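Have a look at this one before I ask anything.
Heads up, one of the protein chains got dropped from this complex, but the rest are sitting where they should.
Now for chain A:
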Amino acid sequence: MVATATRNRGMVVDCDIHNSTWPGALDPYLSARWRRHGELFGSRTHPGSLYPKGSPAAARHDAWPPSGRPPGGDLEFMREQHLDPEGIEYGILNCLGAAGTQLNADYASALCQATNEWQIAEWLEKEPRLRAGIAVPYEDAELAVEQIDRFADHPGFVQVLLIARTAEPLGRRRYWKIYEAAERHGLPVGIHFGGGARGVPVTASGWPSYYIEDHTDMAQAFQAHVVSLVCEGVFERFPGLRVVLIEGGFAWLPPLMWRLDKHWRRLRDEVPHLTRRPSEYVREHVWVTTQPIEEPHDPSDIRTVLEHLGGPDRVMFSTDYPHWDYDDPDRAFRVRLPEQDRQRIFSQNAKELYGLR
């Protein structure tokens, strides 16, 4: 273990930690029918992001637990390597994996349910600092709602988890039931980096050659969702809906709001169901997490971004542990902020949004 720098900060809330299943982890939570399906047919999805071979499982090289489980698959090791030394007061688990992306909707649903039960038994009940997103088969809203209704009341679940690369922009009606259920249960909807259901390329112009393009281009998917959620009137329809963009960056968000507002002045007749400027919906309904925060050549430019976002109250710190682009709470956010703002970003905003106490 590296000696850690002296810290004069308080505890932090980490809004993006990844727990992962290990081979066989979900078996106890699957019916015999779906266990057998998994054995005979396995996972059927379209390919999503492929991570660099040099960073297997997209993980930090030191994040492979000695137990032989995959990175993020060993609670004890996560405590030792991350939660304890980094002073994580609360951590939000976003379990990725192929459950929600399955082409077979019923199998997707069974895997999501198993994932949620596994999260309760193996994570939430064992570690009071952890909370989790509900895994849902998001391409089938009705099946997704079943999962939300089943698990929303468990105090460990604090959001509904969607993935950035969906089959259609997330404002489309096919997803509305998910928002209706989330709003009904008072849960934010988190949209996390990744996915690739239905073979949708990561860029709007097709598949890029390099991973560096893939990683950078993911912001396009987030932008498309923000524009879609606003323009389809989702926030008019579900005034209590709160959306968190996880691992999408956010320096691009203010210019997107400017552009939307500018066009809205001229094209508003096309979307008469919008009663306010697009940027107002974004300001009111959208939260963002920090990792991977854009790093301007002059770090203080981030302060300008925060200003343009209308203040620091929608930005929440995240590490992305145990993934290769992990951000360390002491070193990642290089810009100096007024203590009050720092506190909001590193803990208060998330506590309020997720009702952590």
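Simple rule for what comes next: a contact is a pair of C-beta atoms (placed from the backbone, for glycine too) under 8 Å apart; a residue touches a chain by one contact, two chains touch by 3 or more; residues count from 1.
Basically, contacts and distances are computed from a predicted model.
Only one chain is not pictured, and the protein name UniProt records for it, out of "Hydrogenase", "Small ribosomal subunit protein bS6", "NADH-quinone oxidoreductase subunit B" or "3-phenylpropionate/trans-cinnamate dioxygenase ferredoxin subunit", is "3-phenylpropionate/trans-cinnamate dioxygenase ferredoxin subunit".
Interface note: of A:39, A:62 or A:339, the residue touching the hidden chain in the full complex is A:62. Touch with the chain that is not drawn comes from one residue among A:54, A:68 or A:128, which is A:54. Only one of A:117, A:261 or A:325 touches the absent chain when the whole complex is considered: A:325.
With the whole complex as reference, residues 1-5, 54-55, 60-62, 209, 297, 324-328, 330-332 of chain A touch the missing chain.
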